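Other chains dropped; remaining ones untouched in position.
All chains are identified by letter, namely A, B and C, in their written order; residue positions are counted from 1 within each chain.
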Amino acid sequence: MSGNRDTAKSFLYSTELALIVAIVVVVTATALIDSNHTYFNKPEVSVRDIARNLSLLGIFALGAAVVIIAGGIDLSAGSVIAFSGTVCAGVLLLLTPETGPAPAGAVVLALGAAVLSGLGIGTLHTWLITAVRLPPFIATLATLVGLRSFARALCEFITFQAQGSRNSQIYVNHPALAYLRQNVWVSFVVFAVLALVTWLILSRTVLGRHIYALGGNEQAARLSGIRTENVKWVAYCFSALTASIAAIFYIANESVANPVNQARGHELNAIAAAVVGGCSLQGGVGTVSGTILGVLFLRIVIDAVAKIIKTGSDVYEGLIVGCVVVLAVTLTQMQQFLASGRQVFAGVRGICAIPTLALTAGLIAMVTFGPWVGLGVGVLLLLILSGIKVGELSRNS
Amino acid sequence: GKQPGGDPGTPSTGSSGKRIVFLINTPDPFWDAARAGFFAGEKAWKLPEAGMSVTFESNDGTPQGQIDKLRQFASQSDIVGVAISPIQADNAAIVEEMKNLQAAGVKVITVDNDVNRDRFRDARAFYIGTNNLDAGKAMGAATKAILAARNQEKGAYIQFVGDTGSDNGRARMDGVKQGLGTSFEDRDRMADGGDKGKAQENVRNALTNHNDIVALIGIWAYNGPAIATVVSERQAREQVAVVTFDAAEGSIEAMRQGNLDALCVQDPYDMAKQAVRLLKAMYEKDEAVIKEMYPNQGQPDGDILTTKIRIVAPETNSPLKEEMFDKNAVEFMTLPTLRQWLKDNNLKSS
Amino acid sequence: MSSEPIIAIRDVTKRFPGVVALEHVTLEILPGELHAICGENGAGKSTLMKILSGVIADFEGELLLSGKPVRFRSTRDAEAAGVSIIHQELNLVEQLSAAANIFLGRELRGWLGLRDDRAMEQAASSLLRELECEVHPRTLAGELRVGDQQLIEIAKALSLQSEILIMDEPTSALTEAEVSRLYRVIERLRKRGVTILYISHKMDEVFHLADRITVLRDGRTVKTLSKTETNSQQITHLMVGREIEAIDFGAERQTAEVLLKVTNLSLPWHGHAREWRLHDISFELRRGEVLGFAGLMGAGRTELLECLFGASDVPPQGSIELRGRTLKLRHPIDACREGIALVTEDRKRLGLFTAMNVGQNISLCTLDRTGAMGLINSSREWQMASETSKKLGVKTAGLAAAITSLSGGNQQKCIIGRWLQTEPQILLLDDPTRGVDVGAKAELYRLIDKLCRDGIGVIMTSSELPELLTVCDRILVLSEGYLTGSFNRAEATEHKILEAATMGRAKVAG
């Protein structure tokens, strides 16, 4: 569990292995099905694109994972990105002279401001959770709603100060940020370093063990002499910090700080990645390696969708991500599931679930491949599932 | 009628041959019309015979979305032409990806929205679209005429838009402001972030909060229906003039019921259709066609093809007259004409 | 005993992933008898009862109720067949009222099939009266003391009026007063001819109540004896498989200088009629001494230990001196630094980290001693942990095994080990033997004895007086947060202690 001493056997049943297999499968499938065979023809391009998105999501997925392991949840990442991004771009804008780009010092200041804003937000979360005793879900929900609109107001304010007109976004064309955009390796290195540090902390330090303890059983942790509130502080600050680091790459990548909808909803991707990677929302369980693989898996799948479904892939992206998350989490629990001889379609509930599932699958197939395929899939699934149900019934009596 | 050549836009798992792609900025009925035009173009300019096909790419309304899409295009060897409607004219990242595409030998043009022409003109070869500023001016003039007919010489107006920062939005709103002149006050520009419920709320709040409003102006397609709905709900028809850009289904319906005074309609259908023609010509190095489309190429703004805008007025008792607008920029028509045209092209909106 | 059995269990086997909880268990219960089931932690008692009461539906073997084979799919089936159970763990919904809990799943319906709360409350209050428990049926279960919660569970089982009643360690959370009440209830039930299966680790109870006793070991039935033909030595022998020699603890144990001095310790209780959880408590603890705290459920023992450990959520008043130095304990960590260790009352809730393995559970408090600069030296950590587990004789498949795979007693040992690794001067044990079998108990006693000889001071509470009497050099008695008695080993008797424990605030104040 807690990261250290994975014996060979436990690895065999681990989330990590399941994910690695899944990733290999998806990649090969894509390489073969994709009519352009981009993975073969332009490997470097494919790798670069995936690496870029991987690091971008991965950076704050690490934060999400740490908070989840510590038994909390951070819904605010997306808005933190929007906010820190606006702060960064805003500071840069204010420090940019009439002519020419801002001096190096200004850039440093801007990045510093972004990071600081992250730490501030983390502290705020901790205060709300420990002193005001809000449930993490509510505290971070409030900032999720609040920070984005705060960022918008800030953006209008700053642009008004700097340019005399209220704008809803701030363009950043500074060469330094352009460099970040053009050199994927930077973001990747940052991600790798962050991952390494996180892994070290979680699996090799006392603090890390305390994070697991906090997530596993908060009261017991406190009674074991752990300053649980400070551990929370670390966790939430780390989460917000990673988000604000990600923010820098977001604005560099889009060359604009766009509080209205920058990174909107991305916090859910991060959480999903962590969970797919084996972090339990009950807390106390999860690994860095798993999280990284979870992020990679998610990005690979999205990339695969874009490569295979050539037209209007974005329409289907969400659908496929949703299914994948379900499948992945299910897969990682498979062997417990099989061990306990539970029924899949128990009782009336099950009987109702069968047509629902068949209908859903049928509709999906229909809108994707046309009416007849859809009908076929639906009927087929209906028969299969009913078969399973019958099997369960007979097995029971 | 389903067009032959299969059901356009179904996820085709890769067609053989070369592809021309259209990338929009944010999902909207406006682009549904463009999509129809795009596929009409495929037929009209005989792409299948040339071993080519077209695909129509949507986008989630964020720059990131467009950037990722452009990268995907760059990595797919069968794409030879891209028509894009950049979501932000000044976005260096989008421009960069457009340049990367060009570097990879892909033809790139902009449609409806253009990049910042002073800084990034070379990011695309040509532009097809309407000049939003001029459209705005025409709209402003029309509004002024309508208000005059209601003998209102001054007062405040509010413009409703999805995102006050969007370039087409800003251009249109500034145009309207110029067109209406200084005697009218640009009281507020209310953004709804694309949420139609919010769009209605904005109108409601505008009507409750400001008693001296004489005109409500819809900037994005769905703002029209939103305004019309609320105005009729509040029986504020006498109080305010209602005009809007684009001809969303709801706007047409509203004008039919007399809740809208004027529409300023672009022709996304034709834009997209022309885009196919242009990109095909560019790919096939068919200079004749290009010359025909861009006669004064090389001269300043020679790379710009502005399709006409249409000012649509209700059939009966509208103060708007054809002679108010200059012939070669604005095409004046009444609602029935527009609906007939839509019907002919199997369109719901424009 | 010629009448045919009301329950017959024919070689029942139950496997959990990893463990075989029951193996070909065969057992017959006669109508109207009180049948006690004994066995070590993890012997399979609760599992067997869960099968009998329909909690566990899938198992091998067969089950006959008064001759007819039955197979319960759910607790509903079992209840329909007249079997009800009081589970080992409390199963109450804290947000619901006592009455609601008693009738949970069998709510009385009234007009239009709507819920009839009034009827349920009346029925509940009569049931509680039968149990001599003065809890208002509307008070939320969460606001009740552990003891009363246990009584609610019992009332819940009684409300079924079923002729077979299973009690799985019903007294583990009760103290003498409540236990004797329970005895009276059981008597009434038996007069009514109810068959009772009774599980307990307390030999005196077993021999006080049972007609026949069945011993389980490692999931197998060892033997069924009638009370008259056996004694507790034999039973414990059958349970553990070896003799447990009763050595005399504390013999020639030298108590040295004063280690801990508590004066006028008071703990306010905001917004409660009884405004003190603890009031004006003073005592001393010497090196090498075992100090026991007796008291009824809710006397404030846990609170007291929490104060000494800096774990009370309201800071206490009065002074705590360690070797003459006044301590300021704001957080458990302060206490740890001063060499104070607390083994908590509620193992599951306040002690265990179920997601961690045995080794990590043991090493948690001493991680910073393994390496420098907040780094963990895994090998060192493992070595220390294995030493400890050896020293305490923890029965485990290895340090990497899941803590949940250990039986209650061994889990307790791990937690004690966790604290012993911190080399404490003072060890606070809050009811350390709750739900722990006799074998493990004996080992714990021996351990405590040894620790004292090594010169640390121990304060322990227990819900079992005999235990305190055997282990402790001195016994202090708490009653409703007041210190109402102090006896040393020589003078302490159950009677005196109970008297002091039931004295209550009134007499003290007056």
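Assume a contact is a pair of C-beta atoms (placed from the backbone, for glycine too) under 8 Å apart; a residue touches a chain by one contact, two chains touch by 3 or more.
Values in this document were obtained by computation on a predicted structure and should not be read as measured data.
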Overall composition (this structure file), stated as a label formula: A x2, B x1, C x1
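Please note the rule applied: only the chains that are shown with their structure count from here on.
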Chains contacting each of chain A and chain C, listed by label: none
Chain closest to the assembly centre - both centres taken as Cα means: A
Chain separated most widely from chain C, comparing mean CA positions: B
Between chain C and chain A, distance of the C-alpha-averaged centres to the nearest whole Å: 44
Whole-Å gap between the CA centroids of chain B and chain C: 75
Centroid distance [mean C-alpha coordinates] between chain B and chain A, Å: 35
Touching two or more other chains - residues of chain C: none
Residue list for chain A, restricted to those that touch at least two other chains: none
Complex contact set, residues of chain C against chain A: 17, 58, 309, 311, 331-333, 335-336, 342, 344, 349-357, 360, 364-365, 367-368, 374-376, 378, 400, 418
Contact footprint of chain C on chain A as seen in their complex: 1-2, 4-5, 7, 204-209, 212-213, 215-217, 219-227, 280, 284-285, 339-341
In the complex with chain B, residue positions of chain A that touch it: 33-36, 38, 41-42, 45-46, 49, 53, 166-169, 171, 173, 178, 181-182, 250, 253-256, 258, 260-262, 264, 306-316, 368-370
